[in-house]
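All protein chains of the complex are present and in place, except for one that has been dropped.
Letters are used for the chains, namely A and B, taken in the order the chains are written, and counting of residues starts over at 1 for each.
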Amino acid sequence: MKRIAIALTVNGKAVEVVAEPREHLADLLRGTLMLTGTHIGCEHGVCGACTVEIDGVPQRSCIVHAGSCDGASVRTIEGFADDAVVAALRESFSREHALQCGYCTPGMLVVARDIVLRLPDADEARVREELAGNLCRCTGYRGIVRAVLGVLADRRAGSSRAEPR
Amino acid sequence: MTDASKGLGVGASLRRKEDARFLAGQGRYVGDIVRPGLLEVAFLRSPVAHARLAGVTKPPGSESSVFTIEDLPEVRTIRANSALPGFRVSEQPVLARGKVRHVGEAIAACVAASRAAAEDLAAACGLDYEALPAIADMTTAHLPGAPLLHEDWPVNAFLEIRRTDDVSGLDAIAAAKVTRTLRTARQCMAPLEGRGVLAEWDPRLEQLIVTTSTQMPHVIRSGLADCLGLDEGQVRIVSPDVGGGFGYKGILLPEEIVCAALAMRLGRPVRWLEDRFEQLSASANCREHHYVITAWADRAGKLLGVACEAIVDAGAYSSYPFGACLEAAQVGSILPGPYVLPLLSCHTVAACTSKPPILPYRGVARTGVCYAMETTLDALARKLGITAQAIRLANLVPPQAMPYRNLVGKVFDSGDYPEALRRAVAAIDVDRIRARQAAGEAVGFGLATFCEQGAHGTSVYHAWGIPFVPGFEQAHVRLSPDGVLEVRVGVHSHGQGMETSLAQVAHQILGIHPDKVRVVLGDTALTPYSTGTWGSRAAVMAGGAVAEACRQLADRIAVIGAALLQVSRADVTVEEGRVRRRGAEGSVGIADVARTWYRAPQNLPPGVDRGGLEITAGYRPDPDTGTHSYACHAVVARVDLETGAVVLEDYVVVEDGGTLINPLIVDGQVLGGLAQGIGTALYEEMPYDGDGQPLAATLADYLLPGTTEVPDVRLEHMATPSPWTSFGQKGIGESGAIGPPAAIVNAINDALAGLGAEVTDLPASPSRVLAAIEAARRRRP
Partner (left out) sequence: MVAGGARPGAGTQSLGPLLNLRLAQPETIADLRHLPDYAGVTRAGDVVRIGAGTTHAAIEDGAVPGRVGEIMATVARRIAYRPVRNRGTIGGSLAHADPAADWIGVLPVLGGSAVAIGPRGERRIPLAGFVTGIFETALAPDELLRAIEVPVLPAEARWGHWKFCRKVGEFSKATACVLAAPGTPPRAVLAALDRPPLVIEDAGALLADPADEAARIVAGLGEMAPWRSALAQAALRHAATAAGAP
C-alpha cells in the first residue's frame, strides 16, 4: 500500500513520518510516535477520549486523517507540562476526584483547558454543555464539572485581583 | 501530630496516589504496550445469529495467517458450570465449531502486522453457512417447539428456579393487589477502554505471559491454563491499568485463549484490541429481564406476599467464571429487598437465546429486581391511596431487628433503613411538587429503597458452585530495607483507587505514611491468589486482608523493635510508624527496624523470630454472608408531555456504606454508579431485531449519559458499621447503579399519574413515555 510522508509539529517538535493513507491521527500519535496518553474510545467521534489540540484548538484525533495533518501543529496530553491552565486543572481534578480509571482524563483535560480559556465566564450549565462531548463512564461527572468550575472561579478571582478597576 | 497522622488512615478523604500518572497521560493500558515483532489479530465474526457453519475459505496465500477452530485442536472449550440443580452447561468453543449462536461470535482469527491489515484479511475470508432461525425473544425462547440453540438440550434454558410459598389465600384477605408486566433492556456495559489482550510466550521461563484488561487476573490464569492444558505456573496474567470494568472485564474471553494459543503457535507476541463496534455488536451484554409480578398488601400498605414470573435473557453461552445464571438465580432471593416480606412465590427462567452471553454488570440482578419491586410498590401505594414513603415505612426492616434474617435466608448486618428513607424524603420539598402537580405540571417524585449485599463469600458462592468459590482473601505485605511497605493484593483496581485506600488501611495499622506504602496489583506473578475485584468485595475483603497482614507484620516489627529498645515485646506498641515503649520514653522507627533486619543483622538479638518482614495473611469475615449497604434514592423528574423527554430536576441519595475507608473515593463510586443507573433508566438499550441482529453499532445509537444528562447529585451518608468487618466497612461499589431506574421511573409515573399513564419498560425513552401517555389516552373514553 502506498504510504504518504507527513511533516508536522508535535508537542513543539518537528517530526517527519510516513503513514498509510487510511491511518488516523490517533493511531499515528499512539503508534509511530508512542504518545499513548491519547486514548481511543470509539473511533467514531462520539466519546472524546482521543481529543487533542490541532492548530491550537481541540479536535478528535480518531476522525482526522494523519495525512491531512501535514503542516499542522499537534499538542497531546504529553505536551502540556509547562501549561499553567492544565497545571491548575490537574490540581483541581485530583482535589475533586474528577477521575477514576483515567481513560477519559487526557481528552477531558484538553477540552477543559479550551473551556477555561475561551469561556472565562462560563457557568455550570455552560460547562456541562461544553463537556458533553467527552464521555466518562466512572465518575458521574460531578467531580469533573466542579473541577472545571473551580479553575474558572480561581482565575476570575485572580484576574479581578490583578486588574482592579 | 497524632491528629494529622490519623488524618491519613481509615476515614480520611485522601487524594488518590494514582491521579498523577493519569493526569499526565501516563496511565498504562493494554493498548499502550507494544513488543518487537508484535502481530495483531482481527476476528472474522458471524454476520448472523444462528447458523450451521459449513466452512471458512481462507484468502489465497494467507492459509498460515487465518486460524479456525480446526487449526487449534489443542484448545478446549470454555465450560462454566454451576452446582445449581438442573443447570445446563454450554460448550463454548473459542472459535465457532459447526454452528454459530450469536451475531459477532468469533469464527476465525486473522493475524497480520497491523490491525488494519488483519481486518483486510478477515474481510477477504469467505464464509459458507446455512442460516437457522434466530432465537431472539426470551419470552418465547424456552417454550417447547422453539428451534434449539444447543441441539442436545431439551429447551432453550440454562436453568429454572422455583420458590413456591402458597399465596393462593391472599386475594381473599388483601386490601389491594396489583400485577405489572415489566421489562429491562439488554445493555452493554461500555467501559471507555475496550478489552485487550497481548499474549507472548517466554521460552526461558517456559511461560505464557498474557497482558489483559481484566478485573480478575488469578481467575483468568486458572481458566486459561485449563483451556490450554498448561499448568498454572506456566501462565502469568498481567492486568495493567484498566480503563473501566463494571463487570465487563470479569470474564475469561475466547479471544484471550485464542491469542494465547496463537502466541505459543507462532512464537511471536500476539495482540487483540476490542474496538467499539465489537464491544457493542459482538461482546457480552447484561441486564435483560422480563417480569410479571403481583403484590398483595393490607390497608396500611403492609405487604402480604409477592408472586413473580421472571425471565432473564442469558444469551447463547455460559460465560466463565460467573456462568449464565448469576442473575436468574438471584431474582427470587433479591426480590424481598430491604422489606419484611411474609410470602414469596417466584419462578425464574434463564433463557438461552441467540445473543451474546450476559455478564453480571454493576448491580448485577439487583438493578432489575429493585426496578420490579419498587415500581410495583408504588403501583400498590397508588391503588391504596397512600404515599410512596408510607408504603415503604410500613415494610422496611426496622433497626431494632438487626441483624435480620429474611424469608429467603439473607442476613442484613446492620443499619437503620427507615431513617435513610426519612432523610431522603426530608431533603426534597414534596409539598411543592404536589402544588406544581395541582397546577398542571407533569412533575413527579420518585423513591427507591434497596440494600446491596456485598463481599459475600464462601458460604454464599459454594451453593452456586461456579468454577471458583471465593475463600480467604489474601494480602502480602513486605517491608523493604528502606522502610517502604509493599502491599501486594490479588484484587485489582480499575478506577476504585485501591492504591490509595489500601495504603490508608496499612497506614491505619502501622502508621507508615501512605506515600511510603506501595500497593502492587494486577499481576499473578507478584500478588497472592484472589478471585479479583467484583461483587463490591475489595474494600471488605482486600481491606480486611491488608489489615490482618499488617497486624501480623506489626507483631514481627514489635519483636525486633523491642529487642533494639532492650525491652520485652509486651512493653512496646507499634504506632505512627514507630515501635514505642509503653508508658516510657524511647522509640525506634519502623525504617530502623527494617534496616537492621536486612542490612545490620549483627544487631539482632539471638533467637529472633526468623520469619522476617514479609507476611502473607488470609482474611474472611465471620459470618461471610456479606455486608449489606443500603440506600434511599429520591428523584424529582419533569416530563415533557409533547416529546416524552424526561428531565431530572433533583436527585438525592442517602447511603449507608458502614465505615468509609476513603469518603472521597466512596462518593466517586456512588456517583459513578448513579450515572450508569441513569443510563439504564433513560438511555441505554441494545435492541435486537427478530433475526437476532443488534441494532446499535456506534455510540451515536447506544446512548451513554454525558455531563448534561447527569444532574448534580446531592449525596448524604449514614455510617452504621458492619459488625462483621475489620473496620465496619461495607461493600458499596455497585449501589449507585441499583436505584436509579426504580426511582426515576417512579418519579415519571408520579408525574403521569394524573393521566393514568405508567411506564413499564426500560429505558424510559421519549418514545416509551409518549406511548404510555397515548395508551392511557386510549383507555379513557
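Everything that follows uses one rule, which is that a contact is a pair of C-beta atoms (placed from the backbone, for glycine too) under 8 Å apart; a residue touches a chain by one contact, two chains touch by 3 or more.
On a predicted model such as this, the values are computed, not experimentally measured, just so you know.
Within the whole complex, touches from the chain that is not shown fall on A, B.
Here the missing chain is touched by one residue of B:20, B:83 or B:123, and it is B:123. Among A:21, A:120 or A:158, the one in contact with the hidden chain is A:21.
Residue in contact with the omitted chain (choice from B:13, B:62, B:616 or B:698): B:698. When you scan A:60, A:75 or A:90 for touch with the missing chain, the hit is A:60.
Contact residues of subunit B toward the unshown chain are 119, 123, 277, 642-645, 683, 697-698, 700, 703, 705-709, 765-767, 770-771, 774. Think of the hidden chain as still there; on subunit A it touches residues 21-22, 24, 43-45, 48, 51, 54, 57-60, 62-65, 67-68, 111, 114, 129-130, 132-134.
Methods note: only the chains that are shown with their structure count from here on.
Subunit A and subunit B have Cα centroids lying 30 Å from one another.
Within the complex formed with subunit B, the residues of subunit A that make contact are 20, 22-23, 30-31, 35-44, 46-47, 49, 76-78, 90, 93-95, 97, 99-106, 109, 124, 127-129, 131-145.
On the subunit B side of its complex with subunit A, the touching residues are 15-16, 18-29, 31-32, 34, 116, 190-193, 241-246, 275-276, 494-497, 664-665, 667-668, 671-676, 698-700, 704, 706-708, 710, 712-713, 736.
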